[in-house]
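Yeah, one chain of the complex is gone here, protein chain that is, but the others are all in their spots.
Note that the chains take the letters A and B in the order they are written out, and that residue 1 is the start of every chain.
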Amino acid sequence: MTALLEVRDLRVAFGAAAAVDGVSFTVAPGETLGLVGESGCGKSTTALALMRLLHGAVTGGSAHFDGRDLLALDRPAMRGVRGAEIAMIFQDPGTALHPLIRVGEQVTEAIRAHQAVSAAVARARALDLFRQVGIATPELRLRAYPHQLSGGMCQRVMIAAAIACSPRLLLADEPTTALDVTVQAQILELLQTISRATGMAVILITHDLGVVAGMADRVAVMYAGRIVEMAPTAALFAAPAHPYTRGLLGAVPRLDQGWDDELPIIPGSVATAIAASGCRFAPRCPRADRSCRATPPLAPVAEGHLAACWHSG
Amino acid sequence: MLRYLGGRIGQSLLLLLGVSVIGFALMHLAPGGPLAVYTLNPTVTAQDIARVKHEFGLDQPVHVQYVKWAFGLLTGNWGYSFFGGRPVGGIVLERLPATLELMGSSLALALIIGIASGIVAAVRRNTVIDYATTTLAMLALSLPTFWFGLLGIYVFAQTLGWLPAGGMASTGGGGVPDRLRHLLLPMLVLGFVLVAQWSRYTRSAMLEILSQDYIRTAEAKGLRPMRVLLGHGLRAALVPLVTLAGLQLPLLVGGALVTETVFSWPGMGLLFVNALGTRDYPVLMAILMVGALVVVVGNLLADIAVAVIDPRIRLTHV
Partner (left out) sequence: MSDILLEEIPLPAPAGRSHVLRRFVRHRLAVLGVVLIALLGIGAAGAPWLAPHDPDEIAISERYAPPFTAGRVLGADDLGRDVFSRLLYAGRISLAVGVAAMLVTLIVGFAIGAFAAYYGGWIDTLLMRLTDVMLCFPSVFLLLFVAAFVTPGLGSIALMIGLTCWMEIARIVHAQILALKSADFIAAAELAGAPAWRIVLRQILPNTLAPILVAATLNTANAILLESYISFLGYGIQPPQASWGNMLTNAQSDFQVDAWLAFFPGLAITLAVASFNFIGDALRDALDPRLRDA
């Protein structure tokens, strides 16, 4: 099976600061890849770089989507990809929708940006899409403004606009972080349903391991601009190979913990000034030693399971 | 929406009442009073002054005068000029079109050039274009309008002879081209300051909006840059910009007064300055009230426009 998206050695720098430093991964058609890490680790930046929405940042590497390098396309061609072949939804639907434009128009303009259809046809399509994403009384909702809808409803509108042109890849950047817990589950289920029904691949970006566990086929764990571990979801949860992944899993509170037990934490925080060389997790790693001064490669530890740690063998 | 509108109109009326009280009080509490000019004139006797005072009702207590005047204002009797005795309403209103012509054309110029340059500066921020635009705008705001007007007259009227130095039309009339030639210089002078303000406000409003999430969403949909910039960016910027249009009105009215005096433009500003020289109270008060009315009504219209553009305001204020 050939990959739908093949990212190779992606680098993004804002001025002198590298935010993404040599990230490589692939996404197969219809596959859902979870991209996990603490905030500031570069996961959102990776997605925005793929969409070429990072103004003023320097990018390097390649990202072949269906045979074309997204990073090398000219601007009109890239505009043809955005929204039509790769769509994106964001963390806070409250701010991602234009506050002064009716939500119906925000969906129809996505259609009409890529397809020469009349306003009436676009409207009918938007109505269909609203039904598809589970918006009740869609005729009424088309004329609503974002502030008249709940957060979950707004995210449904965002999804409707995103899938309007039947894209083959959806970049979902923390799509449920800003929502209530019960709504989170509904939105994730909706994404999963759409993905299965249409064969749309999804890159699901989140800091919440619970989210990827339920939805992703494979998971890539990012730390400080690099992927440190990548594995099928079940394998990752069963046998995390990288100390950072283990820390993340340990940091999810469990019901069988006693009240008085201290919550396990990963000491320290994401290094903002990235060290010149070596493993970037070393300063926070319980297993760090001299060997960690050299950068560990992302190497296989099992079938389809990669980890970047000298001690993962 | 109707209740919101009613509330705003009520507020506006209260504002006008406040303006009239303060204006009236200022005028009558000033040392010497309205007839101070006459006391310096040796040919005018004390009896003459008393007679004139009585004639114009100036010997009555201030609050009685105010009520009479305010009642007259509402019923269309704006009093009579101290000089020539013509009804004030006629004197002021015949000057209104000239002022509106000057203000309107300058504002139109400012809207077009100011907003366009502001958008360009915001999109090309921290480039040479941005620095040049913002610096030029700041300089324009620092120019004394009257001096700028005088320089314009010197260069274009006196030295080059391309444009007339003042007035609204050549003696003996002249057609539309002649009137436009007269309008051009004052319009540019008054417009220059306004362009600068609009440019600055548009730039800062657009800068804030362009960093919003929904702009990124619009880009992620693959919309054309112009559509993102105007359909999404400027649409959101309209709310602060329309509000600005309302707030800018005192500057516009004040600037029109300055420009009119320099270019002998026969509008209300020139009338005001002339009436000031002769201490013609009824005329001064009428112009002050018309000026305040323009400001208040403008602000009201701006608020209504904002409520139409921004559905959230309709919701919160109803």
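Going forward, contacts are C-beta pairs under 8 Å (C-beta built on N, C-alpha and C of every residue); 3 or more make two chains touch, one makes a residue touch a chain.
Keep in mind it's a predicted model, so treat the numbers as computed, not measured.
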Identified contact with the non-displayed chain, of B:47, B:142 or B:171: B:142
Selected residue (touches chain absent from view) among B:111, B:169, B:251 or B:301: B:251
Candidates B:69, B:82, B:198 or B:272 - the one touching the absent chain: B:272
Contact set of chain B toward the excluded chain (per top definition): 14-15, 18-19, 22-23, 26-27, 30-32, 36, 135, 138-139, 141-148, 150-151, 153-154, 158, 204, 207-208, 250-251, 253-255, 257-258, 261-262, 272-273, 276, 279, 284, 287-288, 291-292, 295-296, 299
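As a convention for this text, only the chains that are shown with their structure count from here on.
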Residue numbers on chain B that touch chain A, as the complex places them: 212-214, 216-224, 227, 231-232, 235-236, 239, 309-312, 315
Chain A residues touching chain B - in the complex, by the definition given at the top: 48, 51, 53, 79-84, 87-88, 90, 92, 95-101, 109-110, 113-114, 145, 147-148, 158, 161
